[in-house]
Structure formats: C-alpha cells, structure tokens
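Note that one protein chain of the assembly has been removed; the remaining protein chains are unaltered in position.
On to chain A.
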Amino acid sequence: MTEQEQPAVRCRELAYSFHRGRGKGPVVRAVDGVDLEVRPGEVFGLLGPNGAGKTTTIRVITTLLPTVRGMVEVFGHDCVAERTEVRRLLGYVPQALSADAGLTGRENVALFARVFDVPRAERAARVAQALAAVDLTEAADRMAGTYSGGMVRRLELAQALVSAPRLLVLDEPTIGLDPIARAGVWERVEAVRRATGMTVLVTTHYMDEADRHCDRIALMDRGRIRALGTPEELKARVRAEDPARQAPTLDDVFRHFSGRALTDDAKEGEFSDVRRTRRTASRVG
C-alpha cells in the first residue's frame, strides 16, 4: 500500500494509563483499547465528555505520548518508531490557546514555517497565504495579544496550515467561543479542506457541530469507543433500537450508546483536564 492509500490514522487496541495526581494517585486508564480508522480526506470527529480519553488519544496520535500498548499509525507511519515522519504530516492545534501573545500574527506563523523548513525565499509568500486562508491578512501585523478568541483560533489554524499538513488535528477548536466565532472557525476549516483535501481529526463535545461538520464520528466514553459511523448511521441505529426515539439528536445518540447524558460531565475528568478546559474557555471568552 502506498502512503496515499493508507488510512490517515489507524489505531489498534490503543491503551494508555497514567497516575492521577502526578504519579502519586491511583492508575487511571485514560484510553482503554481504542480501535479506529480515519479515512484520507474526511472530517472525523472524536466526541465525548471531559475525561472520556479524547485528548489522550490525540496526544498519542500527535506523538506527544509514548504509545504504551497497541499500535497507532498516521498514513502508515508508526507514531512511536517514526515520530519525525509523523510530525511532518501533522498540523496540530491544541486545546489551550497556543499562539504567542508577545509576537505579531505574522511572526507566529513564520516561526512554524521556519521549524518546518520552509526555505527563506518562499517563507513570506507562504506565511501570507496561510494568513489569507484564515482571513487574517489585515490583522497580521498586530500583536496576537490583541486578538479576539476567534481570531487566535484562526491564527493557530494558520500556524498549522503553513507546513501543508496531510492531517490536521484540532483539539476542541471551538471551546469557549461564541456561536459566531465558532462558525467562523469551522468555515475556515471547511474552506481549507475543500481547497487542499487534507484530513481533519477533531475532538469536541459540541454535538451540534459534530452533526453539522463531521463526515464520521466516534463516540468516546470512559476510554473506549462506544459507537462509530456517520451521524446519520448512528441516528438510524438509535431509531432501530429504540422505538421511543424516532428523531434522535446526537445527544440522544450519545446517551443511547454510553448510557448517560453527554452534559453530566462536571464530575468527570481529571482536575488538570477540567482546569485546562476552563482556563482556555476563560481566555477565549
């Protein structure tokens, strides 16, 4: 199989455990046997409440965590043995706001052009195109610290796009944003995907976004994938299995497959996980 035909992401029996509270607490199975395949060119959504294991899965795929058990590949490259190859294929936007407030938008993007070895002659043009792709041309020379939450997210998208990634990984890209800014971020993601054909792997706990923007979704809860398919397929399964719900929303779908509501996540998740989410939300908002 050539690299072109490989699945964008393939996980086999992926598992990852860590000690709660920095090595002193009990062992938590954050990811507990995940199998999934992301097809090239699709928008794949990983859905679930805080603490479901979405971010840990993403961190293994992005080579940030050593794979402890199981196998993870990106376009056929092993995420442990071929880290550097995998990293060259990735554009990653972490959940925390990761643009440098002490630099201008253009400088933020230029840094990523440099660390992905964009030659000097091409750098300025490429950075300008990445900024234009997310509609930040006019604000490019302002300090990122003066940007609104939605603009920072779009800037981060430009940082990820400047290296022409094959797989764009977005961890909760719209958390804490108002509906207009959320739509703005998705609009840019979709436009860029149409233009470049890249694969998008996104985590979110907004069901309406997944429904609207994802080709296929995996519902994740307590470290495992509970269901996987297109939003329509999953709804059809609920309709078939639960005669009481003939017009299910994705929230209903989640409740059906995990046995609980997506929204009672307040008690779930690591302390640091929840803190990170809240910190990001407050900085964006």
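Following the convention adopted for this analysis, contacts are C-beta pairs under 8 Å (C-beta built on N, C-alpha and C of every residue); 3 or more make two chains touch, one makes a residue touch a chain; residues count from 1.
The rule is simple: contacts and distances are computed from a predicted model.
**Q** Among "Phosphoribosylformylglycinamidine synthase subunit PurQ", "Transport permease protein", "Ferritin" or "Carbon-monoxide dehydrogenase large subunit", find the name that the UniProt record gives to the complex chain excluded from display.
**A** Not shown, but named in UniProt as "Transport permease protein".
**Q** For the chain left out of this view, which of A:Ser163, A:Thr204 or A:Ser258 touches it?
**A** A:Ser163
**Q** Would you indicate which residue among A:Val31, A:Leu46, A:Ala133 or A:Val253 is in contact with the undisplayed chain?
**A** Counting the whole complex, the residue in contact with the absent chain is A:Ala133.
**Q** Go through chain A and note every residue touching the omitted chain.
**A** Residues of chain A in touch with the missing chain: 18, 22, 62-65, 84, 87-90, 92-100, 102-104, 107, 111-119, 122, 125-126, 129-130, 132-133, 135, 143, 159, 161-166, 187-188, 190-192, 194-196.
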